[in-house]
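Of the protein chains in this complex, all but one are displayed in their positions.
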Amino acid sequence: MTVFDLSNYLGEKIPSSLSEPWDNDGDMVIPDRNAEVTGVLCALDCTSGAIARAKALGCNVILAHHPLIFKPLSRLTDTDSVGKRVLDCVKSGIAVLSYHTRLDCLAGGVNDCLAQTLGLENVTAFLPYGRMGDVSEQSFETFLSHVGKALGTEELQCVKANPTVRKVALVSGSGKDEITHALRAGADTFVTGEASHSAMLDCKELGLNLICATHYATERVVLPFLQELVCSAGLRGELYPFHREAEYGI
Amino acid sequence: MTVFDLSNYLGEKIPSSLSEPWDNDGDMVIPDRNAEVTGVLCALDCTSGAIARAKALGCNVILAHHPLIFKPLSRLTDTDSVGKRVLDCVKSGIAVLSYHTRLDCLAGGVNDCLAQTLGLENVTAFLPYGRMGDVSEQSFETFLSHVGKALGTEELQCVKANPTVRKVALVSGSGKDEITHALRAGADTFVTGEASHSAMLDCKELGLNLICATHYATERVVLPFLQELVCSAGLRGELYPFHREAEYGI
Amino acid sequence: MTVFDLSNYLGEKIPSSLSEPWDNDGDMVIPDRNAEVTGVLCALDCTSGAIARAKALGCNVILAHHPLIFKPLSRLTDTDSVGKRVLDCVKSGIAVLSYHTRLDCLAGGVNDCLAQTLGLENVTAFLPYGRMGDVSEQSFETFLSHVGKALGTEELQCVKANPTVRKVALVSGSGKDEITHALRAGADTFVTGEASHSAMLDCKELGLNLICATHYATERVVLPFLQELVCSAGLRGELYPFHREAEYGI
Amino acid sequence: MTVFDLSNYLGEKIPSSLSEPWDNDGDMVIPDRNAEVTGVLCALDCTSGAIARAKALGCNVILAHHPLIFKPLSRLTDTDSVGKRVLDCVKSGIAVLSYHTRLDCLAGGVNDCLAQTLGLENVTAFLPYGRMGDVSEQSFETFLSHVGKALGTEELQCVKANPTVRKVALVSGSGKDEITHALRAGADTFVTGEASHSAMLDCKELGLNLICATHYATERVVLPFLQELVCSAGLRGELYPFHREAEYGI
Amino acid sequence: MTVFDLSNYLGEKIPSSLSEPWDNDGDMVIPDRNAEVTGVLCALDCTSGAIARAKALGCNVILAHHPLIFKPLSRLTDTDSVGKRVLDCVKSGIAVLSYHTRLDCLAGGVNDCLAQTLGLENVTAFLPYGRMGDVSEQSFETFLSHVGKALGTEELQCVKANPTVRKVALVSGSGKDEITHALRAGADTFVTGEASHSAMLDCKELGLNLICATHYATERVVLPFLQELVCSAGLRGELYPFHREAEYGI
Partner (left out) sequence: MTVFDLSNYLGEKIPSSLSEPWDNDGDMVIPDRNAEVTGVLCALDCTSGAIARAKALGCNVILAHHPLIFKPLSRLTDTDSVGKRVLDCVKSGIAVLSYHTRLDCLAGGVNDCLAQTLGLENVTAFLPYGRMGDVSEQSFETFLSHVGKALGTEELQCVKANPTVRKVALVSGSGKDEITHALRAGADTFVTGEASHSAMLDCKELGLNLICATHYATERVVLPFLQELVCSAGLRGELYPFHREAEYGI
């Protein structure tokens, strides 16, 4: 199976009709569309660390959730963050594919993986990407602790506006613009990756609990799903789980 | 001194020529411009908590760093976060004034207070609001711990890209768009309040240490400065320090 | 019935799907959505005069045809025309609701009331809000005099381009942009509230009689309709008829 | 002197640097730039009436204050108001020139003529086109009657917000957007040609007397000035004074 | 039949629903819509030469493929290329009609005429205006020579990227933006009127033969079709074939 075949295969499984209109996704870098795929590394981001791992494992495709090229490139140089990684991939013959917002929306995609990891029941969609579900009635503190353990992170920021949790809305990644939608859908608690200071104050004013569990921890739950997708195409799929230590250096 | 006089006094001390062009600052709510000022509460945000405190202290002016009205209001109702606070202020006869980005840029304002709190030396401006300065050479871990103590917060997110810290750039609040400017100015380390996931990865790729010390902790350092300004006008100035427990409920 | 209930009731009777896309209508000011409605004053505009009357009559809702807030508010102060009236309403606990262009379009709304007041027959719509109908053949002067009497105004500006009137188009308020539409629909005469100098010259050139009978006189005919609507909800409805003397001071 | 020479002569006397940026002025129609000027008709608008008068008087130039072409023409046909007049001019060999907003602003131009006609003293400019001046203290009714007589019109709409007149601001034509500027400049009374209903209510709320004396009556005062300008170039200048009867047909 | 009747007749045969959204077509100049049509000159452009011919032949309508007015006119003077021709037409009582992009798209219109002239088989549309068809397998040089003869021009620019021609795409006039569409549709060779330098390089890089046979030669093939349309309305139709010598002076 060539890189071109894999791109077509994934484009069918994760159709571009699901993408947000402002997004730039799909093929990011294709040094040689006729190259045989030697292995696929599934990662959250196409970082220098991920590229090094792909080389070490002999993978010539990186399937990265976030688009490596988001703002179109006016030039390609080794002095900026994106350019040096694109150059590194081209020189090493590594293709990069990203499905971003269409993967957020996909049935079984990022937000469904997140809902499942948190153990929500009666899950419904309150936005193309947002999910909503029930938990057994519990205190905010109990639920907060559960979220940290389920997502494997201690980096939690939160707003407590209700003592009890029953109805949970979630948006993986950055959910600062979905607070009003979550409220209207009937949620008492909103889980997302990151939110601005003023979004946090709005939650408090409007009576919505908020748990920010980091951008990466709310999204890396999709990596096994991507790996399975790769394997279903008869290819070797490798995991590059997002480790804060590796990526943030600490 | 009336509310109108105070607005004019502060407008001279913190001139609107310093404001970013996209900002909305100055008078936010003026229920009665001829009312005598009974006291001024200096706060980061005009939250429900700040309004309650103003009432308790008999202050009829809140001097809030962040604009209460940022996106212009198409209607004024008690069902949205801003509307209910504006209504509360009007009913209680409380005026609200905000100086936001012009206070960020002002000599002696938010970013200068932040530089001073962190103990930077040879401080210069690398943007109208950004500040730059030296620290004695130290390990990243030592500096990180120093920032937490100086700002009184344990909520620290960071990227370690250099082992040593010498030249520190800072932007209070949200500094995700200033990374390239900080690098070009020669910084090895960048302190700000909050940054997005992709900005954190860029820091790592480009070799810039990043310390996110929360939006509020990098800005509340300006409150004593505001209080002093109020007192210099012969008025009673009260402090409403931003407590995470009070504002975020936890 | 609370203010919130009334807002929902009127929103069903005058649906927002009829609004022009550029309009800002519906809830204008809601100091307390759970307050019991004590009475509703039906007015063309939420002027200081209307607010004073509402207070005198014990009404805590003003149903004003024109939106009190049209251009969104960047600040709320007592130094501008809209701000001082919004502040007055909030301090007095008076809610303001406006239905503007959707009421212009509504079957039975402003333009239908105007057609009926002028005695048009075989009335049809030539635009969502414009209406068209027949009168018995008469001289322009006879029809002009009829319009003045029917609408109770002596303030008439006009263009005479045809000696005879048979087919009348009308647009309440400001109809300067609808001249071509009226012509294409077959009208010989166009009645509206106000028109610019160049629109008047266009009518003369194109052969369309024009009668400008003031903005207020072509719209106040809807007030009894609003009053009825209020009464049908089981509430007390009061009229604040637009008197040029009261509102313009002369 | 050719039409081309006259266009250059007027362009020097009324320089385009004074034009508002949104305006379209200067040459409107030039059927033959080398034709000798046989006479110049000075008019407010290039109406069918003005064109007929030019023909009758043997003038092959119309100097019209308002631009005949304002919205650029996508086609030139005899079915729309502007097209038929352009066609009429071309067929009759009549050139049309307009100086609109630059003539409003010019020293000695429209607004200065208006100030002089109204007898204002100590005249200053509060906007490039707006003028401001003093009158001896008098009642609003006395001043209103004076305006009607000075401008020769009975078509007056007004708002009375102060009993006394001392400081008068004026903007010829349509002045609905200059109310706040007039207030800030210290006026108690504002004279203009036409204003919308909501502008009239704003005047009442803000305490500014308003007199709308029709678009044409506040501008036709400039016609003798234009005639003099034409004569100063050694050409025959004729007047086409704006008569409501002729232009509006009544 | 009047000019107005002819405009309506052609508007039915070549409906405006086919026009590209950015186009300005239909009536260009109508000096008198009630004039009886004395003859119709069918031309590619309403040039001075075409106007002179229309006068000589006693035709008072020019049916020009390209819009005489494309960029709307802010003024009408004899100093610019379009203005002087519009003035000439008005003074001579000549109406101008243009159908441009809707005629490009029409079944039987410009592109179908071009496909037929080139002898393509199995013609299909690959864009509303683009056409696609087969030729018997031949060398690029043979096909190039065929195009020159069929279109009667020696002015040929080309890119040879394949030795053999089988599948030909064509877009009359300027086809520089349709290269990618032609490739995706399966063409090996693309015929158009004119293309930019960088479009020519793209063809070479992407492996698509390109033949630019001048703007006029790829479009004048539609003139007999227009003549027939005119005759079908019972009118005299005359041809003004585009001669490079006459129009370009050489």
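Residue numbering begins at 1 within each chain, and the chains themselves are lettered A, B, C, D and E in the order written.
Here is the rule we use: a contact is a pair of C-beta atoms (placed from the backbone, for glycine too) under 8 Å apart; a residue touches a chain by one contact, two chains touch by 3 or more.
Predicted model, so just to flag it, every value in this text is computed and none were measured.
Taking the complete complex into account, the chain left out of view touches A, E. Residue A:Gly26 is the one among A:Gly11, A:Gly26 or A:Gly39 that touches the chain missing from this view. Touching the missing chain, out of E:Leu57, E:Ala125 or E:Met200, is residue E:Met200. Not every partner is drawn; the one left out touches chain E at residues 45, 47-48, 66, 70, 80-81, 84-85, 155, 157-161, 173-174, 180, 193-194, 196-198, 200-202, 204-206, 214-216, 247-250.
Taking the complete complex into account, residues 24, 26-33, 69, 72-79, 83, 86-87, 90-91 of chain A touch the chain not shown.
By our rule, only the chains that are shown with their structure count from here on.
Excluding chain C, the assembly's touch network divides into A, B | D, E.
More than half of the contact pairs at D-E come back, by residue number, in B-C, the repeat among B-C, A-B or C-D.
Among the other chains, A has the CA centre that is most remote from the centre of chain D.
Centres computed as Cα averages put chain B at a distance of 52 Å from chain D. Residues of chain C in contact with at least two other chains: none. Shown here, the protein chains touch in a chain-like sequence that does not close on itself. All chain pairs in contact, by the document's touch criterion: A-B, B-C, C-D, D-E.
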